[in-house]
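With one protein chain removed, the remaining protein chains of the complex are shown where they sit.
The block that comes next holds chain A.
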Amino acid sequence: MSRSTEILLALIGAALVLALAWAVPWLRFVMTIALAKGLAVLGILLLLRAGQVSFGHALYLAFAAYAVAFGASVVPETLVLLPLAALGAALLGLVVGLFVVRYREIFFGMLNLALSMVFYSVLEKFYAITHGTDGIRLPPTTFAGQTLSNEAQGWAMLVLALLLSLGFGALIRAYLASPMGQALAGIKTRETRLEFMGISGRRVLLAAYVLSALMAGCGGAVLAMTTRHVTPALAYWTASGELVFIAILGGAGSVFGPFLGAVAYELTRVYAAALVADAWQMILGLVLLLVILFAPGGLWGMGRALLARRRSA
């Protein structure tokens, strides 16, 4: 797919999100959450390129969300909190990454899972600081110094999430095509060869890992400022699993996949929960099974195949 087609598709997608949020006001919240998760899933996609699955990336999302929650009482400014929280998550990603990039496959996945669960326990047990499972309510945050109405703040967060998604989408697309991204894909097929070409596979993976933590951090910060309530459940292993779920649902072949997957996931969740309150997880499970069995390229892969068929017809 050519670059201009992809830019066009991204803009159409962004316009659709805005139109949907305008037409169905309560979907504005859902869309913001979906994009925030999409950002974290973009990080999962990066690691998937190296053939590695992290079952613990909710750690970075939750870390940034709590950083925002604590920070909001000091500086309640969105445009300060968001970058600081994301950088904090990236820094944590660097420290954890130095350790976990030494491992591959199931060991990599499980170590990430273990570390995220340690963080979950810390959040849950240190009641005096974190209020345990009650979580922390966030005060309203200002936007560029302006105190906005709830309505305007909601729109501001959606637009912010949209801009971050477009920005990181473009960045990751370029990253994957660069030698850095191609070497990352080389980890999946022939890491030995990388080493014998003078490239450290660990460092290539570490760079991707830190980048993925940064994006998860951005997602977590947006999530915290949108829901205005953070709980340890953000760091629970099911939250990490959800990110991997969305990555597979959306498809790992393109930077569109995570966002497409996240929007589809959140919409399915909202509507399925309303229709069949007790069985919505089962519906999601079935959808995932069908995707794995019949559309290994995910929703994005299906969409692209349809587009290609129409063009050739």
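Following the convention adopted for this analysis, contacts are C-beta pairs under 8 Å (C-beta built on N, C-alpha and C of every residue); 3 or more make two chains touch, one makes a residue touch a chain; residues count from 1.
As a working rule, contacts and distances are computed from a predicted model.
Chosen from "LrgA protein", "ChrR family anti-sigma-E factor", "ABC transporter ATP-binding protein" or "Acyl-CoA dehydrogenase", the protein name that UniProt gives for the omitted chain reads "ABC transporter ATP-binding protein".
If you put the hidden chain back, the residue from A:110, A:159, A:199 or A:302 that touches it is A:199. The omitted chain makes contact with just one of the residues A:20, A:80 or A:180: A:180. Residues of chain A in touch with the missing chain: 171, 174-175, 177-183, 185-186, 188-190, 192-200.
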